[in-house]
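Following: one structure in structure tokens, then a few remarks.
For this depiction, one protein chain was excluded, whereas all remaining protein chains were kept in their positions.
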Amino acid sequence: MKLFDTFLTGLSTGSIYSLMSIALVLVWRSTRVINFAQAGQAVLSTYVGYEIIVRTNSFWFGLIAAMIAGAAIGALIDFFFMRALFKRVKSGPIVLVAPVVATLGLLGIIQAITGFIWGLDNKSITPPVTTGGFTIGDRTLPFGPLNLLIVVAVTVSLLILAIIFQRTNIGLSLRASAFSPEISKLSGIKVDAIRTFGWALSGAAGGLAGILFVSNSALNPNAMDVLLVFGFVSAVIGGLDSLIGAVAGGFVLGMAINFAVAYIDTQMIFPTTFLILILVLLLKPSGLFSRSKGRRD
Amino acid sequence: QAADPGVTATTIKLGISSPTTGSAGRVYGKLPGAMKAYFDYINANGGVNGRKITLVHRDDKYLPTLAATQTTNLILKDQVFALVGALGTATHSKAYTAAALAAKNVPDLFVNTGYSGFANKTKYPTTFTILPSYAMEAKVMAKYIKDNLAGQPFALFAQADEFGKDGIAGFTAAKTPPANTQLYPTSSVTSDVAKTYLTAISATPLKLVILFGTTDVTATVLKAAEDLNLVGKLTFMAGSVGGDANTLLALGVKPTTIDGLVAASFFPDAKDTTDAYVSQFMEINTKYNPGVTFDNVVLQGMNSAMLTVQALRAAGKDLTRAGLISAIESKGATFASAGLVPLNFSSTSRIGYNGYWFGKLNAKGELKPATGTTPVVYTTDSGAGDVVKSDYKRLPLPAKGIPTNS
Amino acid sequence: MTLVVNDLTVDHGSIRAVSSVSFTVPTGQLATIIGANGAGKTTLLRALSGLIQPKSGSATWQSNSILNQPPERLARAGILHVADGKSVIAELSVKENLSLPTLWQRDKKSAKSSLDSVFQIFPRLAERINQNAGTLSGGERQMLAIGRAIVAKPKLLLLDEPSLGLAPLIVEQIFQTIKRLQTEMKLTVVLVEQNAMSALKIADEGIVLNLGKVVAVDSAQKLLNDPAVKAAYLGF
Amino acid sequence: MNSGSDLLSIKSLSVNFGGLKALNDVYLDLHPGEVVGLIGPNGAGKTTLFNALCGLVDVTNGELILNNKKHDWPKPFELPKLGIARTLQGVGLFPDLTVLENVMIGASIKSKTGLISAALGFDKKDERALKEVAMSALERVYCGGIADRKANSLPYPVTKRVAIARALVSEPQILLLDEPAGGLGAPDIEWMNLLIHNLASQSAIILVEHHMDVVMNVCDRLYVLNFGEVIASGKVDAVREDPAVIAAYLGVSH
Partner (left out) sequence: MQSRFDSARKRFIAFVLLGWILLLISDRVGELRNYQGAFVAMYSLAIACLILLTGYSGQLSLGQGALMAVGGYSAALTATKLSWHPVVALIMAVLVAGLFGLIIGFAVARLSGPYLSGTTLALAIALPSLANTFPSLGAEEGIIFDVGKAPTRFGEAFSQYKWFFWISALAALISIWLIANLLASKFGRNWKAIRDNQTAAALSGLNPGRLKVTAFAISSAFSGLAGALLVMLISAVSPSAFPLSLSFLILTGAVVTGVYNLRGVVFGALVLVVIPEIADAVVTSLGGSERLTSTLPGFLVSLLLILAVLFTPNGPGHLIHFRKKNTKK
């Protein structure tokens, strides 16, 4: 029973991590940037969704609004900021560092702005379905309609993204633009637009993650900080370049953490995160779903 | 001898380092504002011995390093006369030494922590804390459980730091150690973690769960209990730090869930407008702190500010740091305060309040006495001393909330 | 209806790489730009394909200015540049590399057929179709880069040292292919080469660059036989 | 063949990449003072053979004999100790370092300075010695004058020479050159010809190259690879007449 219960909580934790992880992987795939601002973007989009929910009384309008807002914010960041950054930062070890620092700076700015507009206190969003668990006999499972909704959202996002990437050429354009903007441009790919699209897509995923996550907890400017770390670790576990990997990484981490909490100790959350990550990477240094590397000469 | 910094014929400068941003800022961010509001109110009514009080606030985000530098800034740069209302164990314990408060004999008034370590006068010679210690809280809880809940065994879900550890020490001192203890790192309790915890507890015969942590964790656990349909099956008790009804409701806990939640407190209920102190503070809040809703944190801030004003008055016209400290030592126990439990300042005791009463929240979020109609107050110490029922009657509110003591 | 370059000057910071270069390539002609290392050949091509902004001068293709345009727009207009040094995306497979120029094309069928023609020219690529381009041998990468240009069905092809690192037999074959593309597809080609002899053999016209300046423009045949040019710049 | 004086001998080397047999049962011998050319069509496996010898790919099967002693396939960083040095097909200079520093990297096995003496600044003598050998290696490729230029500011032909200097500074017995003339113009090829001749006086060389004039000029013997197998080997003149080689690689014009 405990095993099953833990599995279920792992599933629900994992699905939230997966959503964040997807958002991070999308930006990574399109620009080779780990977007730490995603925590801020997602929160800001969620506030927009919150305002819509307050005004329309409809969770679903809010969800759509959050995704649209997320896409817009992502696109704006790329358009006005990341493009300029990449123009200025081209080579050397700074290429590793500058985007990280830049997105951290963005995170700070977005959090300050949300804090200024909405204040620091908690807001809550009433989810469209009950958060209560499914009941079997006299037992209530630690997994209910909202958790199911989130799992479904992950699955649907993954499917939609898969379709976008398989059916259209956007996936390949994204990857090509990220790996070599110059060759992509010479092949006629509108690299700037494609990258902005990647950011927008990621922003939408972040908005979705935000509003679903907040339905189960509370909304404040720092609401997604911890989730960002777990999302990043999930993405790294999964291999950063693959959406399936992002989702798998999220579930691996979610399961690992919940089993550690259930069978060892609550205090094991952060140590488990580190241990599972280093275990995976010792076996596969570039994540579970990485493709084989190029030659070395 | 040169005069102490921060006092002139017409002003007194006080300082506070506390979080107003970050995750702790969300919980305690209103504190400095509330204190400022009360001081403004006093200033508008003539100040203290003709001096106007200014309060310099510095945000430490609840980080030890920042607390150390910000407190040092308060002393060296802002040249404050005394500190008042600093917040947090991890933060203030570092700030105290780093800012050399002891060497400079800077009064460190009404620190908002229940960590009993601050009562150590050799280590913190200028510090007075305000909250009863967490150990006291645990001991009083143990007593309550024995008297009202048939002494049933209980599980403890507590923050993995001084807060939780002090609590365990208290329960152990009361000879009722928790049957099951789970410590958790701050910021890690998600709804799934809470569910895992509650599922595990519900598999044991334990029916009583004590939550020794901040209100957001209490909320997460209660919501998990709702989801798992355990609200009726388990009884929850929250410590004074984690039982703020407003916050619980704002975080989406159902009114029906908090209805009946047992919570410890040493203050009147912040919603109780019939309480003289509360209604006076509310009035000040409306006027001098516009747009900020009145809650436990605001109450706490105003109360500390009011104690500060009394301390300053008690120190007399010739205000010195040493004088302020000895004034609290000698007269602190007689200050008017909103607390329903006695103040315990003396030359040997540095902990302000030293007891608790137990209430039950109702669906509106009001804390009503758990038994009878008036709060039953227990007092104790942080060590092995007994828990005794107190018939303490607090002093009446000074006229208009403006102290006139000397 | 030609490529007209007039008084083009390009700087790399303080280094003048291309200096007042002018030449004309009529539609359907194959011009080769030759010259020693560092003569400015690559820089010239990069300016024509929009990868760098020139300092001054003009360049038009079919009477439209092509300078300072985004490279992707020029590519879509049929101006295709195969950069030097195995210009492939190492992290993508051979197939993905080849499909880059088709991503934005509507006509999927013709994209498919041009893919087939690439495999006909370079059967080795067909064998490596799912391999990451990064694992290809140096020569295979060069084939892939040229293959990508063929798939794009350009109107103006700018080739930078296509023979680099290729085996003699393949070099022959590539030059033949370029010639064939030019004649069959009515392609205009600007071919930058170190291998001046082979290039001049297939070219209609030769442009000799030295230290960023045009030092000789003439029909390829004449250049091949001009002993002065030979001795001074071609070294054969 | 006098295998007793072999500097290097590779026997039945196979390298597989997944299902692909990049090298299959390949052999190669190198005698002191010799320049051996390794030629073959693109993708034949020439670079892979170098990679196997340098520990950059996993060898599926095969035997390595160095100075008549059987030897494990080395790790890349063990090569200088074994007296082997190599240039890369793609030049591979360190862009952020100066020319001199690039070459000093190649000589780093000569430096005995430990971490602690380096931290205390006691590495002057060692560094001076390193600098001296690096300078003399640069002189050998006629690049002494540009020692302080950053590597990423060099013209292409010069980078090729610096790369060679970096390889020969460790005074290798065996020098592996992967397309040293690739991308060079006619005058520079001429020049490279001479340089390789000079180098041959000190090291045995294995040369991979597509410029036939260079190959024919400097090589004593040739091995021809096709589809990962040796299809011909022997004296230059014999091999260039071999019909299989002509068909697979050279074409009729040579």
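Chains here go by letter, A, B, C and D, matching the order in which they are written, and residues are numbered from 1 within each.
One rule holds for everything that comes next: a contact is a pair of C-beta atoms (placed from the backbone, for glycine too) under 8 Å apart; a residue touches a chain by one contact, two chains touch by 3 or more.
A quick note: this is a predicted structure, and the numbers were derived from the prediction, not measured.
*Asks:* Just list which of the chains on display the missing one touches.
*Replies:* A, B, D
*Asks:* Please identify which residue in A:Leu148, A:Ala193 or A:Val229 touches the non-displayed chain.
*Replies:* Of these options, the touching residue for the absent chain is A:Val229.
*Asks:* From the list B:Gly6, B:Gly25 or B:Pro132, pick the residue that touches the absent chain.
*Replies:* B:Gly25
*Asks:* Which is it among A:Phe4, A:Phe116 or A:Tyr263 that touches the chain not included here?
*Replies:* A:Phe116
*Asks:* Even though one chain is hidden, which residues of subunit D still touch it in the full complex?
*Replies:* 54, 56, 75-81, 85-86, 88, 92-97, 101, 104-106, 108-109, 111, 113, 115, 118-121, 123-124, 126-128, 130-131, 148, 166, 170
*Asks:* In the whole complex, what residues of subunit A lie against the chain that is missing from view?
*Replies:* 28, 34, 81, 84-85, 88-89, 92-94, 96-98, 100-102, 104-109, 111-113, 115-116, 119-120, 229, 232-233, 235-236, 240, 267, 270-271, 273-275, 277-278, 281-282, 285-287, 296-297
*Asks:* Could you please point out the subunit B residues that touch the chain left off the display?
*Replies:* Considering the whole complex, subunit B reaches the absent chain at 20-21, 25, 29, 33, 58-59, 62-65, 67-69, 72-73, 76-77, 89-91, 93-98, 100, 103, 115, 117, 160-163, 165, 183, 185, 188, 292.
In the analysis below, only the chains that are shown with their structure count from here on.
*Asks:* Using mean Cα positions, find the chain sitting nearest the overall protein centre.
*Replies:* A
*Asks:* Let me spell it out: compute each chain's centre from its C-alpha atoms, then which one is farthest from subunit D's centre?
*Replies:* Most distant chain from subunit D: B.
*Asks:* If you tally the C-beta contacts for A-B and for A-C, which one comes out higher?
*Replies:* Answer to which pair has more contacts is A-B.
*Asks:* With chain centres taken as the means of their Cα atoms, state the distance from subunit A to subunit C in Å.
*Replies:* About 42 Å separates the centre of subunit A from that of subunit C.
*Asks:* Give, as an integer number of Å, the spacing between the C-alpha centres of subunit C and subunit B.
*Replies:* Computed value for the inter-centroid distance: 76 Å.
*Asks:* Do you know which subunit B residues sit against two or more other chains?
*Replies:* none
*Asks:* For subunit A, jot down the residues that touch at least 2 other chains.
*Replies:* Residues 295 of subunit A touch two or more partner chains.
*Asks:* Please list each pair of chains that are touching.
*Replies:* After working through each pair, the chains in contact turn out to be A-B, A-C, A-D, C-D.
*Asks:* Could you pull out which subunit D residues touch subunit A in their complex?
*Replies:* My answer: residues 47, 50-51, 54, 56-57, 88-90, 95-96, 178.
*Asks:* Applying the document's contact rule, which stretches of subunit C touch subunit D when the two form their complex?
*Replies:* It comes out as residues 35-38, 85, 124, 128, 131, 135-140, 142-143, 161, 164-172, 194, 196, 234-236.
*Asks:* Can you name the residues of subunit A that touch subunit C in the complex?
*Replies:* So the residues of subunit A touching subunit C come out as 169, 172-173, 175-176, 179-180, 182-191, 291-295.
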